[in-house]
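Only one structure is covered here, and it is reproduced in the block below.
A protein chain is absent from this complex, but the other protein chains hold their places.
Showing chain A:
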Amino acid sequence: MASTPSLLIQSIHSLVLRISLSEYVQTFVLFQVLECEYAVRGEIVILAQRLQEELKNNPNAHPFDEILYCNIGNPQSLGQQPITFFREVLALCDHPALLDKAETRGLFSADSIERAYEILHQIPGRATGAYSHSQGIKGLRDKIAAGIEARDGYPADPNDIFLTDGASPAVPYYLDEATGWGLEIAELKNQLETAKSKGISVRAFVVINPGNPTGQVLAENNQKQIVDFCKDEGLVLLADEVYQENIYVPDKQFHSFKKVARSMGYGEKDISLVSFQSVSKGYYGECGKRGGYMEVTGFSPEIMEQIYKLASVNLCSNISGQILASLVMNPPKVGDESYESYLAEKDAILSSLARRAKQLEDAFNSLKGVTCNRAEGAMYLFPNIDLPKKAIEAAKAVNTAPDAFYARRLLNATGIVVVPGSGFRQVPGTWHFRCTILPQEDKIPAIVSRLTEFHKGFMDEFCD
């Protein structure tokens, strides 16, 4: 799951869509609650938790020592360290009394102290425990807008920014696995026409870039096509860009949809666009903080009022997350005391992610009947398994989707937790699973060997 849809984002979807989006399912009705499936934390995970309990009570209970959670983009739960500078600033903002103590200078970097002062200055009474403006603290939004402008080269208005508790009916469109999960406009038009013919009024278009679970980074001209498509069809473009800082290939670059639209000469009057960013991913990985923002552009003042109104029902998002969002969009710069160490931490994390992505991709591709596209970005691999007929029948016999069947067997044999592809939708008749690239580097060889052994056994059992 890309980011966490706060109720506000879910409400944006209620504003926008008559059909709920698969991963953002907004279940305002009990029946829809029953229908909603959220596979990232579904049946396989429940089983994994049970196995973990069993291991705790008896370390020999299973043919593996530990459960390896590869189902969820939760980097810090797997050993990734937070960025020191960010945590210094947050600690100081959490306990501003520290700033009045002389000893603090010995415990914290000078620029983190300075940044804390700067942030606290923007909060009336330095009261980080108070509800803020429902869109988030103004000074922080100013900083984020400045960060967006620095990134894109086009201005951003702090009044268009809504800080949220985490960034988080579908008319599906298929990404083309054969071309590296590319997005073909012809496919989009096709799905749109089909929907219209069924009387569905399609209101918005969701793009996840870099992609989840597929990891693809859209080419700029692909993005331009998408922008034009939305403009021509009058669709709101919802750009989930939470993985913008997770790009592992030198030949691809992140371009925000806002930047692309503006570079095409499209302004507020031409396209309605909501861009989502989060503190949960990137190299900062601060999932537990629940911080993020959406930048809402190209909507009438009446709509902005309604969005504000919805935001105000929950009063505001958590202050710590707001502060973190402003830090993510405004990290240490060249010359700052913490810059060198910040850069070293960031580069270490990103290069490690790139290595792990490659290692796991190669491992999957070496398995019989498995092909895996390169992870250009994000945190996941989404290998395709060509499941033998016997396996598919065995799955049906126990009333389980074939990829879930495979995932369950994998868990029971190796302790590795992945998410079956059916949770993410796939071209019917194809099977996938999503695996994160997040386990620590030193665990990867063990994962690869266990996986390989299991897969061979599975195929031997079910192949003709």
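By definition in this document, contacts are C-beta pairs under 8 Å (C-beta built on N, C-alpha and C of every residue); 3 or more make two chains touch, one makes a residue touch a chain; residues count from 1.
Everything below uses one rule, namely that contacts and distances are computed from a predicted model.
Chemist: Given the choices "Protein TRANSPORT INHIBITOR RESPONSE 1-like isoform X1", "Phospholipid-transporting ATPase", "Dynein axonemal intermediate chain 1" or "alanine transaminase", state the protein name listed in UniProt for the chain not shown.
Modeler: Missing chain, UniProt protein name: "alanine transaminase".
Chemist: Out of A:Val217, A:Val236 or A:Met294, point to the residue that touches the absent chain in the complete complex.
Modeler: A:Val236
Chemist: Using the definition of touch stated at the top, determine which of A:Ile247, A:Met294, A:Leu310 or A:Ala357 touches the missing chain.
Modeler: Once the missing chain is taken into account, the touching residue is A:Leu310.
Chemist: Just the residue numbers, please: which parts of chain A touch the chain that's not shown?
Modeler: 1, 4-7, 11, 14-16, 24-25, 27-31, 33-34, 36, 38, 40-41, 72, 74-80, 82, 84, 87-88, 90-92, 94-95, 97-98, 101, 103-104, 106-107, 124-125, 127-132, 134, 165-166, 168, 203-204, 231, 234-236, 269-270, 272, 280, 284-290, 298-300, 302-303, 306, 309-310, 312-321
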